[in-house]
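Only one protein chain is missing from this complex, and each of the others stays in its spot.
In order of appearance the chains are A, B and C, and numbering begins at 1 in each one.
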Amino acid sequence: MGSDHARTLATSIKGAAVTAVSDTDRHRASAIASETGAHRVHRDGQALIADPDVDAVLVASPDGTHADLVLACLDAGKPVLCEKPLAPGIDACLRVIAVETALGRRLIQVGFMRRFDPGYTEMRATARSGKFGSPLLMHCVHRNASVPPSFDSGMVITNSAVHEIDMARWLLHEEFAFVSIFGGPSEASDSTGRPQLIVLESQSGLLVEIEVFVSARYGYDVRAELVCEAGTISLAPQAPIRTRFSGQTASSLADDWRAHFETAYRIQLQAWVASVHTGVAVGASAWDGYVATATAAACLDALQNRTRTGIRLEARPTLYD
Amino acid sequence: MGSDHARTLATSIKGAAVTAVSDTDRHRASAIASETGAHRVHRDGQALIADPDVDAVLVASPDGTHADLVLACLDAGKPVLCEKPLAPGIDACLRVIAVETALGRRLIQVGFMRRFDPGYTEMRATARSGKFGSPLLMHCVHRNASVPPSFDSGMVITNSAVHEIDMARWLLHEEFAFVSIFGGPSEASDSTGRPQLIVLESQSGLLVEIEVFVSARYGYDVRAELVCEAGTISLAPQAPIRTRFSGQTASSLADDWRAHFETAYRIQLQAWVASVHTGVAVGASAWDGYVATATAAACLDALQNRTRTGIRLEARPTLYD
Amino acid sequence: MGSDHARTLATSIKGAAVTAVSDTDRHRASAIASETGAHRVHRDGQALIADPDVDAVLVASPDGTHADLVLACLDAGKPVLCEKPLAPGIDACLRVIAVETALGRRLIQVGFMRRFDPGYTEMRATARSGKFGSPLLMHCVHRNASVPPSFDSGMVITNSAVHEIDMARWLLHEEFAFVSIFGGPSEASDSTGRPQLIVLESQSGLLVEIEVFVSARYGYDVRAELVCEAGTISLAPQAPIRTRFSGQTASSLADDWRAHFETAYRIQLQAWVASVHTGVAVGASAWDGYVATATAAACLDALQNRTRTGIRLEARPTLYD
Partner (left out) sequence: MGSDHARTLATSIKGAAVTAVSDTDRHRASAIASETGAHRVHRDGQALIADPDVDAVLVASPDGTHADLVLACLDAGKPVLCEKPLAPGIDACLRVIAVETALGRRLIQVGFMRRFDPGYTEMRATARSGKFGSPLLMHCVHRNASVPPSFDSGMVITNSAVHEIDMARWLLHEEFAFVSIFGGPSEASDSTGRPQLIVLESQSGLLVEIEVFVSARYGYDVRAELVCEAGTISLAPQAPIRTRFSGQTASSLADDWRAHFETAYRIQLQAWVASVHTGVAVGASAWDGYVATATAAACLDALQNRTRTGIRLEARPTLYD
């Protein structure tokens, strides 16, 4: 994703220039730098963050390194767009939040790009219009054609379902209190070969049902329906064309999330760059990043224990109101 | 179609029994008779019509024989459902109309089954509700996957487009005054390999645009959109299921008109049998059959002369008001 | 429903005549009898079953009376189509099964009409084609615009969700082992104002997720998606037309289940009448009726106890293999 982001910044985002690049693979870093016009390739993220030619930082490194890089950005007073998760562990998330809270201003945006997707933003605006009454339930489908063999049931939650968790919070304006999980691995060797069904219950009793299936073979597919008191709102298919061929009318699915959410990624980057200029934070905050990680952690417990599991959250600092 | 109709009558239509069958292929006639429980196989249609065990007649013989069989039915005072066309020639149609008019009551229904199709009937009811204002224009698409080599450009009109002609009259409540034809054969060997575009202008200036393409390869496809002053009404796709497979969301098209219009055929037969019992004619009349043939004849002239061609119709007898 | 069935039998079903009618409301019974041409109005169902002019019986009386009427039919050796449920209680279902099993031949069909719906039958045929691999999960949505005030959370399961339970068994060819229920009444006065989410786990680990929402306001809506190893199969929308009006493209939903499943009801009746003639049972058996009632009973327990609840079934008599 780092290369994708750098390319988008270099070609399509107003008000930004890629000035420096860092990657553990120096060869790849150099290639991206020359492709995007970056002046410098740094040996590591900390050096990049310290570079005076760097005004703002985009973190797309391995998950485990996110928190330290984000903390370095806070230390340097530089805005940062951090790919999700903010950190894989709850404690690391809370440490970041403590520092940002102490700083007293929001410098961190977590890359839940779906908040900028035209479908979800229209769904939210429509729900908020009041015409459909209050939301009651949300159905989500998240399918990948396939995942690498290293992908296990836990990653299905922390990498895939976590997007639905953030979306549902953002659409419903509520935190979740309980989670139950069905399906998934019946044995070790089959960890991702079956769909998992996640049922979240919000503090006021709203329901969110998520199917995550990362071996769906047929393609990448993300769907959502928000059921309200007087009607429902669904994401519409996004294919630009329909064909009639060989006995069928058909439209194509995106190959993967990059293609499916290409527009969301671009809008997110443009909004982030604008927010760097204005100083007004947009998108998912460090708090949202923490809640996503904490909720996903409860999901992992539910997956392990096969029982309805409570979700405990810290009190939200006023910085994030 | 004769066999299909007989089977439907025998298995699915209330108030009817297949009592007699006739076919130039006696072997086929016997097979159908035994399948449908018919008592008797007649050597020809005239004998069947004369059979006292026959109360009503369904004619699905070659087009050229329709008029004589229908006239025999009129002579015998027996209701008849005649597959379209009533007759391939205008004079034969007028002869039938003269006899039925002299008889003073409607015994003939012409098998324009689309008048019983749930899509078209809903389209008509919606147009008549007034909500959409007056109709202004109609788009029609009529595609077959393929046709036998003997099918020529003229048959594209008299066999295929004639259904759209009847539908448009029935939906718009107007007769057509002019026809223009585009496309179609660029040379003899290519008579049906290209789509034809037929533009009909009604007496008050309404437009009907028909694409007929009988070598569309991909499947059988019939579509229509009625454009009114305040909105439009389209036939919806009819597939019972949708699939997601191999990178696509898709639904199947019917293989041919039998499958596509299966429901329309059944409803038509049930309505016809009911009309035989009540004595109240339903569906397309002999007059409708004549207008279809006369309009198709003008289309053939337009195809030949490649010019906007007037359509002349006789005055409609009051029997058909 | 009784009146609807009688009318359909009288007007659209081949091979059947309505010969006798019974209803606690004698006035209504007489009206239906005269409308359908029935010779006789009986004072109760037992008398109707005993009538020698009655060859086969359709039971659409209050749920609590089903078992006794069906037993009387068995006693009289007459085929019976019994509206679901076979009986509201498990014991009554087992009593019926015991008698039918002792009789040694299937006389009972339970009116799970969706087994005859073109959408579900095509879904099943497609799943069985093998192209999509094995089924893994099924999503179901069952929404009613509204229900009478007497409708409570239990009836949401026994009256509405029970259709999905039968469908899922029929599509997946498995019995369910566990059920969990989420949502639904947060307090007594709100028993049906919120959607309920039912999660069924089959004996081999297949999942079925059912949303039942009987106060959905916007209309009647039934949807299903069967997720298989290599693709998914969904019911397609059934509206015959689409409109463009006032800034929207739209199609209508059926008002209620009668309109939505009109075709399924007709096909079911035709298939039942044919089965009476041939003596070969079709559709849902008494066993299927028992399993539906037993599974629904476990759902009621799960609703009450708010915990994942086991489903216990008797061994299936060989009559139902």
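Structural remarks
Going forward, contacts are C-beta pairs under 8 Å (C-beta built on N, C-alpha and C of every residue); 3 or more make two chains touch, one makes a residue touch a chain.
Predicted, not measured: the structure shown is a model, and the values here were computed from it.
Note that of B:G154, B:G183 or B:P237, the residue touching the chain absent from this view is B:G183.
Residue B:P195 is the one among B:P85, B:P195, B:G247 or B:G283 that touches the chain not shown.
For chain C, the residues touching the absent chain in the complete assembly are 218-219, 221, 237, 239, 244-253, 255. Although one chain is not drawn, its touching partners on chain B can still be listed: residues 136-137, 139, 141, 180, 182-183, 186, 194-195, 197, 199, 201, 205, 207, 209, 211, 213, 216-218, 227, 229-232. Panel shows chain A; residues 10-14, 118-119, 121-123, 126, 131-132, 230-246, 251, 270 of it touch the chain omitted from the view.
Following the convention adopted for this analysis, only the chains that are shown with their structure count from here on.
With centres taken as mean C-alpha coordinates, the chain found closest to the middle of all protein C-alpha atoms is C.
Two copies of one sequence, chain A and chain C, touch each other mainly through matching residues, since over half of the numbers at the interface are common to both. Centroid distances built from C-alpha atoms place A farthest away from chain B. In whole angstrom, the spacing between the mean C-alpha positions of chain B and chain C is 38.
Put simply, the C-alpha centre of chain A and that of chain B have 56 angstrom between them. A separation of 42 Å divides the Cα centre of chain A from that of chain C. Touching two or more other chains at once are residues 230-232 of chain C.
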